[in-house]
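Have a look at the structure below before the remarks.
All protein chains but one are shown in place.
We call the chains A and B, going by the order they appear; numbering starts again at 1 in every chain.
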Amino acid sequence: MNTSRKLGFSGIMFYLVNIIFMLNVFGILLSVIMNSFGETANRGTWLPEAFSIKWWEYLFGFHDIKHLLWITMLITLLTVIFSLLIAYPAAYIIAKRRFAGKNLIMGLFLLPILIPPISYGLPLAILIYKVKLATTVAGVVIVNMVPTVSFMILVIMPFIEQIGDNIESASRMLGANKLQYFTRILIPLTIPGILSASILSIVRVISMFELTFLVSGAKTQTLVVQLFADVNAPGFRPYQMIDALAVIFFLVTIALAAISMRVGNPTQIYTKI
Amino acid sequence: MDRRKGWSAETIGFLFPAVVFLLAVFIYPFIYAVQLSLTDSEGAFTLGNYVKFFTDLVELKTVWITLKISLPVTILSIVLAIPIAYFMRRGIKHEKLVTFLMMLPMTLGVVLIAEGMITYFGRNGWVMLLLEQLGLVADRSSLIHNYFGVAASLFIQTFPMGLIILIGYTSGIHSSLEMAATMLGATSAQTFWRVMFPLMMPGILIAFALNFTSAFSVFTSAIMLGQPTSQTRVMAYAAYVHAYEYFDYNFCSTICILMIIVQLIIIGFVFAFRNRLYKGASAVGKG
Partner (left out) sequence: MKDFDRLIMTDLSKSYGDLHVLKDFNLTVDRGEFVTLLGPSGCGKSTALNCISGLLRINDGRIQIDDEILDDGRHIFVSPEKRGFGIIFQNYALFPHMTVYNNIAFGLSVSHQPKDEIKKRVEEAIRMVHLEGQEQKFPGQLSGGQQQRVAIARSVVIEPRLLLLDEPLSNLDTKLRIEMRYELKQIHKRLKRASVYVTHDQSEALALSDKIVIMKIGKIQQIGTPKEVYLHPANRFVADFMGYKNIWKAKISEITESEGQRQIVLESKGFKFISRSTIADNIQGDTAVINAAKRGEEVLVAIRPDDISLGATAVNTLEAIVEVTEYLGTANQISARFTDDTLMQARVTPSHRISVNERVSFHIDPQKIVVIPEDEEEA
């Protein structure tokens, strides 16, 4: 689209910054993958001196990977399902109704996305400890729901907004009650929004570190928290093993992110703010 | 259709779960933290926590360290994002793929990137190897576990977010405005500085505010890639340590409240300011 225009300063910046940025990101990811297959610790060569899968075997002996994946999936799915149940009706009201104090309610829905998790996460975690929900699945799900509910409202809202008001009027005039309108008209029409909100939320929850870290216990650690714990664990844990764990996390996340690209535009949330 | 301004039973019922949930787990913890910050461990009212924060140099220094990391990173990320967003305003080839790749660090999360950076920027990592082979360094040393490590990680996290927000704004500026400026005889530099840049301003402000608030609560990378007990003892880390190692919930809350207040002021200021700018012309997002 820019073919007829000369590159200019902005074009040079675009290629320069992006290439440097992406080379480093790929370098980071690639060196993790390489290292996880190294026979010995890297002593300053481009490639490992010898390839081996022994650290992968070591990892599966060291951690209960199956449980780790299971608990990650469980927490993620519960968070997304409960958030969706809460967010969908709220998104409908925000998209379709006017009422006094709407801006205030919108502000309440926006804040958990605007304020970084660690700022509100610490007081929240103190409370979660106080009510004895810390280290439980319920506790981890509740804290993760905070930004997810907000996120889902913002993603779903435009999908509901674009459905004409007359569609609901027509459905009512044909005798449908609210439940029938939701189950037979509104929800089927907003399936793309629900799908895109869900998958984007799954990706977010899986890589959401701070909130889970603050309230999870040994049995409720997700992949990302385990990864952090391994890096910072006192005493020696072989780095190749940690890299192998990082690769597992990377594969899970990238697969879901790739799916999310198919059903929705992950950038849309940022253009709405 | 229904233009009633009142709260119908439906409005109340449908908003109820979300509002109650967020009041309980988002607003209430904040109020609870305010209360904790104003009491001592016995529960008696005191301003001591705040007095301690502003008089204890160890604590006060966390503000300086946090700003020293977050402000330069935010400014750099926005300054670099402006020309790139401008370049991408009419869309580019393979835009979806390019944005996906740019957003990769955000998608994968700070922990994975930081974990990778330990290997990549470490003493035996590829960056050191490259610098050594280019003859730029004589001795190998680690690039991380210091200020640079944290700042670099923070940049990798915040740069894509600011960029995405800015692209949303630039792509919403109608191309006819630019054409009109060109037809009126403006050079491309004049068009940028006198038309496009002012129209991008609301987006720049929003991107700046969001990047800064998120950089201001830098936590994970300060632990993984810095020296959290000294050189990179940021506010969030200090708050965490007070709660999780000294079990001083009152002081932890004090730091959190101070962080939230700073973040709220910045967000509030930028949103208030944005509403006074040319919202109409560039309000159409890319969506």
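Here is the rule we use: contacts are C-beta pairs under 8 Å (C-beta built on N, C-alpha and C of every residue); 3 or more make two chains touch, one makes a residue touch a chain.
Because the structure is a prediction, the values reported are computed rather than measured.
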item	value
Residue among A:104, A:131, A:173 or A:218 touching the omitted chain	A:173
Positions on chain A contacted by the hidden chain, ascending	164, 166-167, 169-177, 180, 184-185, 188-189
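By our rule, only the chains that are shown with their structure count from here on.
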item	value
Gap in Å, rounded to a whole number, between the CA centres of chain B and chain A	17
Chain A-facing residues of chain B, complex	1-8, 10-11, 13-15, 17-19, 21-23, 25-30, 32-33, 36, 80, 83-84, 86-88, 90-93, 96, 98-105, 107-120, 123-129, 140, 156, 159, 161, 164-165, 167-169, 172, 188, 206, 210, 213-214, 216-217, 219-220, 223-224, 236, 239-240, 243, 249, 252-253, 256, 259-260, 263-264, 267, 285-287
Chain A residues within the chain B interface of the complex	1-2, 8-11, 13-14, 17-18, 21-22, 24-25, 27-29, 31-32, 35, 41-46, 85-87, 89-90, 92-93, 97-100, 105, 108-109, 111-112, 114-120, 122-127, 142-143, 145-146, 149-150, 153, 158, 165-166, 168-169, 178, 203, 206-210, 224, 227-228, 231-232, 239, 242-243, 246, 249-250, 253-254, 257, 261, 265-268, 270-273
